[in-house]
Each structure stands twice: as C-alpha cells, then as structure tokens.
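Submitted below is the structure of interest, expressed as structure tokens.
All protein chains but one are shown at their positions in the complex.
We call the chains A and B, going by the order they appear; numbering starts again at 1 in every chain.
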Amino acid sequence: MIGSANLRRSYQIRKALLVVALVAPALVLFTAFVVVPVIQAAYYSFFDWNGLGPLVDFQGFHNFARAFGHDVFRTAIWNNVKIVALSLLLQLPTAFLFSLLIGRKKFFGSLLFRSFYFLPYVLAEIVVGIVWRFIYNPQRGLPTFFVQLFTGTQDQIGVLGDVNLAFWAIFAVIYWKYIGLHMIIYIAGLQGVPQELEDAAAIDGASKARIVFSVIIPSMWSAIVMSVFLCVIGSFNVFDVVWAMGQGGPVHSTETLVTYLYNFGFRRFAFGYGSAVAIVIFLICVVFNYFYQRFVVSSDIT
Amino acid sequence: MKRLSIRLLLLAAAMLIATTAFATAPVEETGGSDEVSFSWWALSGGGGSPNPRETMRQAIIADFEADNPGVTVELQMWENEAFKQKVQIDVQAGNPPDLFHSWGGGVMVEYAQAGGLRDITDTVENVLSQTIGMGPLGVYGNAGHYYGAPYDMGAVGMWYNKDIFDEVGVSVPQTWPQLLDVVEQIGNAGYVPIALGGGDRWPAHFWWTYLATRIGGQPAFNAAYSGAGSFADQPFVEAGEALLDLLALNPFQEGYLGATYDDEAALVGDGVAAMELMGQWAPAVQQADSASGNGIGDSLGWFAFPSVPGGAGSRGDVMGGGNGYVVGANAPDAAVDFLVYFLQPKYAPAIIEAEGIVPVVSNVDWDFDANALAIMDAVANADYYQLYYDQFLPPAVGEAVKDAVVALLAGQATPEECAQMLQDAWEMEQ
Partner (left out) sequence: MAKGAGNALRFVVGLIVAAIMMFPIYTALMGGFKAQGQIFSNPFGLPVPFSLEAYTNILVETTNFWQLFLNSVMVVALVLAIVICFSMSAAFAIARIKFRGNKLLFNFFIMGLLFPLTVAILPLYLQLRGLGLTGTRLGVVLAEAAFGFPLSIFIFVGFFRDIPRDLQDACEIDGGTLFTFFVKVIVPLSLPAISTVAILNFIASWNQFLLPLLVLDSDTKYTIPLGVMQFQGQYTTGWNFIMAFITLSMLPIGIFYYSAQRYVVKGLTAGAIKG
C-alpha cells in the first residue's frame, strides 16, 4: 500500500512539473506583457489624469459615473449591441454558407476563392478607409449611382454624412472585413466532420438542409462556439474599421466603445477616463464570457 | 490535486513578482562623451523617400554639422497622428525627443507643464526676436516662457475660384451679408458654393471661430479665456446664428458631414466648388488631390474672411497657425543652437520650396505669388492674431469646440448649446 501511495505521489509530481513546463512560457510572457500593463491601466481609471506627469487627482468611481451619464457613451454601447446582433444574424451565417460552398470538396477555383474571401480581413485599415470612402462618395460613389439609376434624377446621397445612414454603411464594411475570419474557422471545423456520417445520412434520403443541421453543425460545434465567442468579443472591441470610416462621426452617431475611448479619452488627454471606459468594455466581456462558458461551452475533456 | 494546484499558484505568483520587479528596475544611462548628438523629429512629406523635405533637412543638417564638429543630428520623420502618439508616450516616459515638431498652443502647454519641454526664453527673447515677430513667437510660449519657435505662420482665409466668380458674375465679398449673397448666386448657377470637410471637423470649426472672431473680436475671446467672461456669451452665440444663416442657403456639397479635408480640397482643385475656408497649405493640397494634378492654377485667388457688420472685431484680425519646433527637456544646447540655425532667413527659400510654408522670418529672398503675399500681409498687419481654437485651447476643449460646431451644423445643437458646450469643456479644464 505504501508502495502505491509513493507511486501515486511521484506521478503527481511529474504531472505537476509537466503542467508547469507546458504552461510556463506562455504564462510568463502573457503575464509580463499583457496582465501587468492591463492592471496598471485599470489603476489609471480611478484618476483624472492627462497622461503626463504623476497620478495625483484621485476620482474614485467618478469616471465611471461620468461615462454612464454621457449620452454619447450610451450611443456607443447601443451601437456595439447592434453590431453584435447584426453580426450574429447576418455575418456568421453567411460565413458558414461560404465555408460550405468552398471549404470542402475542391473544385476549380475553390482555393483561390478562399483566398479572395479572406483578403478583406488582411487589408490594412488605412486602405480600407479610403477605398470604402470612394465607394460611398456622395458625388461619384455606388449609393449615388444606384439612387440616380432608380430615380432617374441627378440626386446625390451622402451615406457617411447622414446621421441615420452612416451606421449601416459602416456595418457593411465590418461585415465585409471580418467575414473571412469566421470563414476560416468554419473551414477548419468542417475538416473534422466525419464523411461516413454524412454519406450515411444522404443514403438514408436526408435532404441537404437536414444533413447540414443534423450532421455537419453538431460535428463542428466547437468551431461554431469559438466563432460566436470571437464575434461577440470582437464586436465589443471593434475599432479599426469604424475609426477609418469617420472616427465615430458624423456627430458621434457611429461611435463604438473603443472609438469613444479614443475620442473622449486619448484625444482629450483624459487617460484616466479612457481607462475607465476600457474597464467597462472589459467587464461587459467578462460577464459575457462567464455566461458563455457556463451555459454554452461543453465542459472539459470528452 | 491540492499539492498540484498550490505549486501552480506559487509558481505563477513567483513569476508575477519576478516580472514586476524586473520591470521597475531603473534603466542604466551611460555617461556623456565629447560627442554630442540629439534627435530631431519632423513631419513626413509624403511621396516616399527621399522626398524634398528630407533632402532639404539633411542639407541643413550637413551645414550645421560642418559648422559644429562633434555634433550629430539624428533626423526622424513621422506621419502626423503617429507622431502625436509617439511624442505623447515618450514625454510621459520621461524621454522626450530633443527637437520636435509642434503646432504650439494647448498641447504644447500640457507638455511644458508636465516638464517635457526645455525653457528657451533667453534664446527666444534675445536671439530669435531679431528676425521673427513676437506675435508668431508667442504661439510657442505661455505665461512669459518660451519653448520653441515657428518657421511657418500663416492665415486661414477664403480660397476662391476666380473663373467661377466671373462666370456667375459676382465679386469678392467684403462683408458677411455679401458673402451670403455670393453663395446663393453660385448655388443657383449649379456649382457647389463652398467645399467643406465636415467629417474631419476641424475645417468646419474654422467657420465658427472666424465668425466669433469677427463678431466678438479679441475682447470677447480674452474675456472668455481669462474667466471674466464666458464662451457662452453673446458673441459666440451670434457666431452660431450667423453660421446657421449660411447653412440655410445649402452652401456645402452633398454629404459634407462625412467628407474629409482631402474631399474638400479635391472639389476645389477640380473646379467643382467655388470656395473653401482654409489655411496657407490649401493650394498644394488642391493640386495633389485634383484629377489633373494641377488644381485650378492661376484661377485660384484668396481673400480675407469677410467682416460682420456691427461686430467688435475687424477684418484685419487673423486666425491662423503654422508649424514650428519645440525643444525637449533633456536636449543638449546643440539642439537649441540648431533651432536658431534652422531659422536663419537664408534657409527660408529651401524650406518654402520643400514645404510650401509662409515664412515668419523677415527679409526672405523668394518670389512669392499673389496669394502668398496677401497672406503674409494679413499676418504681418494683424492686430489680433489668433491661433486656431482647436490648437490654442487645451486638447479637451479643442475637441469640444470641433464637436460643438459639427453638432450645430447637423442640427443637433442650437447656437446657445453650441457655445455652452465649449464653455462647459473650458470650465472642466480650469
């Protein structure tokens, strides 16, 4: 009995050492360059600080109260919620369809198409901004083209300058840019779908749609779970596209939480306030993460 | 299980402590030597490298290094926004660059108050004032202390297309009501009267601040700035009302609230829009963004912002700004010497050629075109020279005034609310 207890202990120790060895490198780097700076940034949120000099003006939770009292902040949160909802309803299903279309059997051009669908994600933000501004140009762009085509007049339409339309115009860009990301996750997930199950269902006379819902989706559930998670978190953190398309304008109608952070934090040399907004984003995501992990992600190893 | 998790936690804690301890260790600075070198951060000129600005600057550096053996100047060039972020971080971290670009005003004051700039009042008052007027120099100082000097100081004014004016049959307006009339006529003729990059916000704020300057003059601004009055006072409200009068005439291009400054410049450069209210760099940008690459050439004219009848300001008051360099807190004397060297009148032609500036030094040997001469006249003769609000005021207030004007144009704020937004932001900074 003593012998097996010793054996178990040495097994425990070896397991412990193994875990540490496996986890340590990532943990050290991550802690040093992400966690520590983030904690320090969180500390700033309790101060009124212009980013220069020492932290002296302690504010407690005042920055947070100020944020929630600011109508632009509330607009920003609402915009983020809209982006999440629209992405889940439109962007992810489309990405899924794309992956079904080109992610499985190879056909002429399928690999090339995959690269094409993915390129928007790769394009640097600075060019995304200028090119889409051309597309939306009131004098010469596509919306004006279609308006003139359908109404027969010379009317122009400036979507990016319209407080009500700008959000939709920008969402179209977000949709376009990030669809590739979800697509490659789904394609990778599709590779794990067992072909025999699909074949068996087909032989049984199941329709294409049935096969998708009963065989494919369950088999790539991890990929879907992952993609939804990234979509939600990414939507709350979206910045590049929105900033490139108008920095949250016109008149703050397209502000998101992070552009708000830039405009009302960094640009106004109010770093404490900016950090507070970042904390709010973080907390929203943490809450989402908690519920998501608890109720959606299947627990532990199979 | 328990032992395992405790080990894990201990290890994590150890690493945490180690990294933070490591991180707060002071960085060793090596001692000085006979060789002096300093960094010079300037703005990039576009067009790849080498570009005219880089060549011009390296030439001046070469001369300086020849005259000052043992001194090396390290030039770095940046894009505007990247530059601002980098300077901010470096000033906060305690190692500001030695000589770097600045637009003066509120941001510069913030850096000075944080101890990031070197006080060069002596040099400015005794040396630079010989060749540069105290007006422009004042932009780079605060409360009697000076931190740098400008090499370019111009005026914001109305750039207009003479051909369109002739065709429509209007002449240069002297007063605000005359301008409104001109706008109406040009609009009826099918041209865009005024191009405006409302999406960038700062071009829009020029309109409001000029109106405020014409209506309230220097007294109103000084009163608000000193606290004796307020930015919500009558002149500032009237500025908003006058701007709404203009807006009622539909003067701007479709979608202007989402347009960038480049869009604005392209409209003028392509001869689609008749006017824009812009600074001294306007011709260069119009050319660059125009379809032909040449803008409208000789058809481009300039006139000062019209006067407002009954206003306390005069047509001679100028709102404008420019470029200059400030000296970092840790800079060696050589950096200050270089600044003086750079600002010699003999180098002004090279700088004008490379950057298209309006020089502040006197006695410059250059063949200026009519528009540039008009601007230089205006600057030289201005009794009241006001740096654009978004630069002059502290950054938070500058942002607020831009937001307020755009809100006014978008119909989301009344003239009173617009002025109040500015006053509120101003009070928060006091």
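Just so we're on the same page, a contact is a pair of C-beta atoms (placed from the backbone, for glycine too) under 8 Å apart; a residue touches a chain by one contact, two chains touch by 3 or more.
These figures come from a predicted structure and were not determined experimentally.
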Open item on the list: From the list A:V36, A:V72 or A:L88, pick the residue that touches the absent chain.
Closed with: A:V36
Open item on the list: Touching the hidden chain in the complete assembly: which of B:S292, B:Q344 or B:S362 does that?
Closed with: B:S292
Open item on the list: In the complete complex, the non-displayed chain touches which residues of subunit A?
Closed with: 15-16, 18-19, 21-23, 25-27, 29-30, 32-38, 40-41, 51, 98, 101-102, 105-111, 113-124, 126-128, 130-132, 134-135, 137, 140, 176, 179, 181, 184-185, 187-189, 191-192, 194, 222-223, 225-226, 229-230, 233, 237, 239, 257-258, 261, 265, 271, 274-275, 278, 281-282, 285-286, 289, 293, 298, 300-302
Task: Positions on subunit B contacted by the hidden chain, ascending - done: 1-2, 4-5, 8-9, 22-25, 27, 43-51, 76-80, 82, 85-86, 89, 92-93, 262, 266, 269-270, 281, 284-285, 288-293, 323, 355
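The definition used in the following text is that only the chains that are shown with their structure count from here on.
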Task: Approximate Å spacing (C-alpha centroids) for the pair subunit A, subunit B - done: 36
Task: Touch list for subunit A against partner subunit B, complex - done: 12, 15-16, 19-20, 23-24, 27-28, 31-32, 35-36, 50-53, 133, 136-139, 156-163, 166, 246-247, 249-252, 263-264, 267-270
Task: Residues of subunit B touching subunit A in the complex - done: 3-4, 7-8, 11-12, 15-16, 19-20, 23, 88, 91-92, 107, 110-111, 113-116, 198-199, 201, 253-260, 263, 267, 272, 394-396, 399-400, 403, 406-407, 410, 412
